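This report concerns only the one structure given below.
What you see is the complex with one protein chain gone and the rest in place.
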Amino acid sequence: MGVLEGRYGPNVVITSIDKVFNWSRSRSMWPLSFGLACCAIEMMATAASRFDLDRFGIFMRPTPRQSDCMIVAGTVTAKMAERLKRLYEQMAEPRYVIAMGSCANSGGPYWEYGYHVVKGVDLVIPVDVYVPGCPPRPEALIDAFLKLREKIERESIARKTT
Amino acid sequence: MSFGPIFIFLLAGACFVALALGASRLLAPHRPNAEKNSTYECGELPVGSPWIRFNTRFYVIALIFLVFDVEVLFLFPWAVVLKEMGLFAWLDMAVFIVILVVGLAYVWGKGDLDWVRPKDSSAGSAAGSR
Amino acid sequence: MTVSEIFAKLSAALPGRGLTLEEGAVEAVIRVPREALIETARRLRDESELNFDALMCLSGVDRAAELEAVYHLCSMKYRHRVTLRCVVSKDDPVIPSVCSIWPAADWHEREAWDLIGIRFAGHPDFRRILCPDDWEGHPLRKDYAVPTSYHGIPLTAQLPPENTP
Partner (left out) sequence: MTEPRELNIPLGPLPSDVEDVHGERMILQMGPQHPATHGVLRIELETDGEMAVRAVPHIGYLHRCFEKVAENMQWPQIVPYTDRLDYLGSMNNALGYVLACEKLFGIEVSERVRAIRVLAAELNRVASHLVAVGTYGLDIGAWTPFLFLFQQREHILDLFDELSGSRLLYNYIWIGGLSHDLPDGWLKKVRDFLVYMQPKIPELNTLLTYNKIFLERTGKVAVLPAETAIQWGVTGPNLRGSGVKWDLRKIEPYSGYETYDFEIPTGTGEAGRVGDCFDRYVVRVREMEQSLRIVEQAVQRLERMPADDVRAAIPKTFSKVPVGEIYFRTEATKGELGFYAVSDGKSKPYRLKCRTPSFCSLSVLSKMSPGLLIADVVALVGSLDIVLGEVDR
């Protein structure tokens, strides 16, 4: 456990550190480009020149060690679920997960007859933001990042009071 | 030649490092667990161990890189003060560079710069060796 | 050459090996018993007039009582096509592998084993190809019971409780 962490309630000194931390974390979100299926192509199109994620400080990183959030873009199958869990564990805290596309949200079009498909990535790892669509449009993915920003801004390094 | 500014410079450097490491040690979440510390190999469990004996050719290439990297290191300060020092510094560095170019020619000729490439063999594999 | 000419040529070359021709709605299919499969396949590829050098597709089908491997072959030179069908019973689903004749069959056979459960004798690297190695059952069988979880990860659909708005 960190020295200061989890000891004091939220007060003037810590909240100011919170603001700096949350601002820096949310404005430079480096996602782990975890392209599985069709949503990966839309993720690439979002990162490419027209929708350009770089203007939000979002820069795709291939390794979990250097990434803050994981975009699960595509169908999570049983064979892939263990690897996905291991990759999530190997990411440094604080880490977030965006479930992109209805396959990652709930199994998508394969929910009924897909014997090999995990019906939703939240059965494997905790998810922060769900993005509906099959595949979701790039604007929807950018909106997901904005929702994630709002979520991060409410965080604090102080002990959870509630 | 007062050494005050240099001392301040060193002090600033030291406390910048201390601040950076200290802050993250104090405030960053630190929750190691077995899974997180396992080696990252594209999501898979590594097979066998990476501590193996590599071919000596890579050691030679690393040495060659080191030599020319240090050469460039000497070039930077020299390039800055060349105008004041005039011809003498230019000649001096020219000798240094010539010696290294001779070394480069020798190494190139001996073929140590070639990456480990097998000969151009039968169908379905192997690029032409240069 | 049409399928009937090919069939005539084959049955002439392999008398008494039980090759039959089935007229389908769209295309005719040559039914080959598994004992004659390798012989027929090698002849189809090596005969100069036939020259079937490309295996387009090898699919396994689960007929109610039997398993069936359907080979779609095509010749790059003559551009004619033929379909072979090899039927085996479910309790002895072994078919000789044609990997040595058409290497393309390598992955198709592994997939037919993985999804349908036809065992190919003589295959160089016989493992499951799509499902994980320790997956039980052959999913494309008509009577396949879908597993509820795999290595602790639930596979059933998490439907919301009945009365959610």
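What to note about this one:
We call the chains A, B and C, going by the order they appear; numbering starts again at 1 in every chain.
As a convention for this text, contacts are C-beta pairs under 8 Å (C-beta built on N, C-alpha and C of every residue); 3 or more make two chains touch, one makes a residue touch a chain.
What you see is a predicted model; the values in this text were computed from it and never measured.
The shown chains contacted by the absent chain are A, B, C, with contact judged over the whole complex. Note on the undisplayed chain: of the listed residues A:Ser26, A:Thr77 or A:Ser106, the one touching it is A:Thr77.
The missing chain lies against subunit B, touching residues 34-35, 37-38, 41-50, 52-55, 57-58, 115-128.
The chain not displayed touches subunit A at residues 32-38, 40-42, 44-45, 48-50, 62, 74-75, 77, 79-80, 83, 87, 109-110, 112-117, 134-135, 137. Listed here are the subunit C residues that touch the chain not shown: 24-27, 29, 53-57, 59-62, 70, 72, 76, 79, 83, 102-104, 106-108, 115, 128-132, 139-140, 144.
Here is the rule we go by: only the chains that are shown with their structure count from here on.
Separation between the centroids of subunit A and subunit C, computed from CA atoms only, is 42 Å. Between the Cα centres of subunit A and subunit B there is a gap of 35 Å. Residue numbers of subunit A whose C-beta contacts span two or more other chains: none are found.
Note for the complex: subunit C touches subunit A at residues 130-132, 135, 139, 144, 146-147, 150-151, 153-158.
Touching subunit A in their complex are the following residues of subunit B: 25-31, 33, 35-36, 38, 40, 43-44.
Contact residues on subunit A toward subunit B in their complex (touch as defined above): 1-5, 17, 21, 63-65, 83-84, 86-87, 89-90, 92-94, 157.
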